[in-house]
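These notes are about the structure you will find just below.
Every protein chain except one is present and positioned as in the full complex.
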Amino acid sequence: MSTSGKEMHDLVKVLFPICRSITGNGVRETLKIISKHIPIRINEVSSGTKVFDWVIPKEWNIRDAFVEDENGDKIIEFSKNNLHIMGYSTPIDEWVDLSVLEEHLYSLPDQPNAIPYATSYYDEKWGFCICHNDRMKLKDGKYHVYIDSSLEDGALTYGEYIIPGETEKEILLSTYICHPSMANNELSGPVVTTFIANWLNSKPRRYTYRIIFIPETIGSITYLSKHSEELKQRVIAGFNISCIGDEGGFSYVGSRYENTYADRIADHILSSKYSEYIKYSFLDRGSDERQYCSPGIDLPLVTLCKSKFGTYPEYHTSLDNLDLVTADGLFSGYSFVKDCLKAVENNYKYKATMMCEPQLGKYNLYESGIKGASTNTRKFKNLIAYCDGQNDLLWIAEKINCSLEELLPMIDKLMKIGIIDRLPLQ
Amino acid sequence: MSTSGKEMHDLVKVLFPICRSITGNGVRETLKIISKHIPIRINEVSSGTKVFDWVIPKEWNIRDAFVEDENGDKIIEFSKNNLHIMGYSTPIDEWVDLSVLEEHLYSLPDQPNAIPYATSYYDEKWGFCICHNDRMKLKDGKYHVYIDSSLEDGALTYGEYIIPGETEKEILLSTYICHPSMANNELSGPVVTTFIANWLNSKPRRYTYRIIFIPETIGSITYLSKHSEELKQRVIAGFNISCIGDEGGFSYVGSRYENTYADRIADHILSSKYSEYIKYSFLDRGSDERQYCSPGIDLPLVTLCKSKFGTYPEYHTSLDNLDLVTADGLFSGYSFVKDCLKAVENNYKYKATMMCEPQLGKYNLYESGIKGASTNTRKFKNLIAYCDGQNDLLWIAEKINCSLEELLPMIDKLMKIGIIDRLPLQ
Partner (left out) sequence: MSTSGKEMHDLVKVLFPICRSITGNGVRETLKIISKHIPIRINEVSSGTKVFDWVIPKEWNIRDAFVEDENGDKIIEFSKNNLHIMGYSTPIDEWVDLSVLEEHLYSLPDQPNAIPYATSYYDEKWGFCICHNDRMKLKDGKYHVYIDSSLEDGALTYGEYIIPGETEKEILLSTYICHPSMANNELSGPVVTTFIANWLNSKPRRYTYRIIFIPETIGSITYLSKHSEELKQRVIAGFNISCIGDEGGFSYVGSRYENTYADRIADHILSSKYSEYIKYSFLDRGSDERQYCSPGIDLPLVTLCKSKFGTYPEYHTSLDNLDLVTADGLFSGYSFVKDCLKAVENNYKYKATMMCEPQLGKYNLYESGIKGASTNTRKFKNLIAYCDGQNDLLWIAEKINCSLEELLPMIDKLMKIGIIDRLPLQ
């Protein structure tokens, strides 16, 4: 099956208007739409459940919100952009002075035309987010503040999809679904992941894939509080997928010691295939790698991004919209994730079946120039030279300065001829 | 208690006029003055005692020395500057020709106004050290050479002060007391060490401190010949303290393989706190680290300096005087040593008490900006992320680009809250 950027962008568009938060109907609706594409199982964990150092908060839902002036003009309207309301705002229906209202307003003086994104999950209060230019126009007087929201016992909702492979060893894909109308952070993540899941499902797999759609932080903590032991036993590489649909360069955030299998994979794919990329240290983390790589959890996981959260100006504002994320951007992000997964699927160790160089001429693999073997023949020789049972293909690719992609058809040829054997997985 | 540079400079002034050598009354008098500040135990080891490949030499004492010309003018006088006499000069009372005298004169053509420092511990002869400009004025004729010295069986004298701590594991501080009137090399060493000892004594200590005041080379060899086994069992870090009172930059001389705990400490303190510093290789050594780090002894020790011996022009001349060493210079040298010892005292391993990130907001440790956690909160998160029981605080400080000093109050907070545990010493 082939996937197009346009299909992904269409799904981003469908999901964009929904007001998501770490709990509530926005998450449920999002997962329901995703489940039209892949058969995710939807789970709920009750408010009040203790998860490590945290407690699952009350469920937040919101129907409407606005701020109205004395003339009856609505100067802020939730219905126009759900970023206007601070996430987890408590209900209110009062007339207040401008000075009081000001204490509940959030704006960005440096980006005066952007509505910022704010939340207050664990401190009950209310607030509105507004373009700084609009804020500057507010005049003294009374304002009608109206928020029709609820904070009640309910649940944290997340989705999970397990695609079994030949082995119980797992690849973990994680992405989050807790932000309101912003496109790169975050809809690019769940949308690309949804299409990756479909691609995985369409072909035979060496590994089992565990794909989860969770609210950030509290969601990964909740998931880990239930599954950390099995994850630690099974997961050989994990990828948190975030900010993967813009047209910026590629990047990844390394694991805590920057030395896991996932780090090696992301690094090889980026260095061999994408001319410029950024490797962020774990000190620059900010998404669910914070939990997956925390002491005692220590999963081998990196976060794959195009423009990483916190590094692009539109981040966490209304400018992170359907223009920033494009069909091309989504497709290249999707391809990057696919490249990483192909690398995992194809990364075996190989061992030569004979001592000394094979006589490549016998197998029509020797092309000579007048002053020595051709470049292509040298590549075959280099590949064979390091197939000594010690190194996986990823290591060999780095050593002989080839991409894994270039080596795969060569490996196939050598296997067919019988010059090398594939070693069983350990 | 607080220590001032002036107090240290005053003690340098008191000790400066004494004519010290590797044995003799100069050493005794020096140790007696130091013992007014800290309760050192004074030890003597007899001349003729074999210490590894060496033998403790005869004790040398000197009362007077001069060179007089035919007019009865004293052209060199020991009483004016004890550097004029070559250390360990044999007694003499003779009239000699200028040509003979010349064979016994030492001067520095490149520093014509400086009296050089010379010794002949193991080759019995006599000599005078003189400014090159003065030497150039000498006229042909007879000279009366007079040295009232003695070389007799006696002892090598050294001081030792043990400050017990919670554990028998030790920190070794070593400094030397065998140079005549020179201020940076060497009086800065014993004076700073004396005040450090007083500071250590004034507060609770995790480690036991062994502080020794010895003649250089033969003194450390003598000490090691008696104590090497216990030192090898107990010492976890050692610091030789030398040339620590001038106003130059900071430096240290690494241990033989440059990989001991003492190397790590000196390196962290200098790199995190002092903007420019020099790390000298063991190949640039020259003081008692030569013995402490020799094969078979292998103590984890570095030498702490400001301007290292051999690198500043006044070194081993009469220009290394009470102007070169200043109150400020001594105080900053003292602070450098103190920083190293504080680092050792506070360098534990820590382990998080829970999995995943703690909910810092609960503990009032979460400050958010609109686009993510504050810098301060990120530091807390980074600190916690590497408290996995594997790394000591020194390692973490380097990893997360903080100084250990900055981390200590953070560690205290996290301990109180119960987010991390301190691991017992191994």
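Order of writing sets the labels: A and B. Residues in every chain begin at 1.
The criterion applied here is as follows: a residue touches a chain if its C-beta (ideal position, glycine included) is under 8 Å from a C-beta of that chain, and two chains touch if they have at least 3 such contacts.
None of the values given here were measured: they were computed from a predicted structure.
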| item | value |
| --- | --- |
| Touching the absent chain when the full complex is considered, from A:37, A:74 or A:381 | A:381 |
| Options A:12, A:129, A:352 or A:393, residue touching the unrepresented chain | A:352 |
| Contact with the hidden chain (one of A:236, A:400 or A:415) | A:400 |
| Positions on chain B where the hidden chain makes contact | 52-54, 106, 108, 116-118, 122-123, 217, 220-221, 224-225, 228, 256, 282-283, 286, 290-291, 293-297, 310, 315-316 |
| Residues in chain A touching the chain absent from view | 351-352, 354-359, 361-362, 370-372, 378, 381-382, 385-389, 400-401 |
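As a working rule, only the chains that are shown with their structure count from here on.
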| item | value |
| --- | --- |
| Inter-centroid spacing, chain B versus chain A (mean Cα positions, whole Å) | 55 |
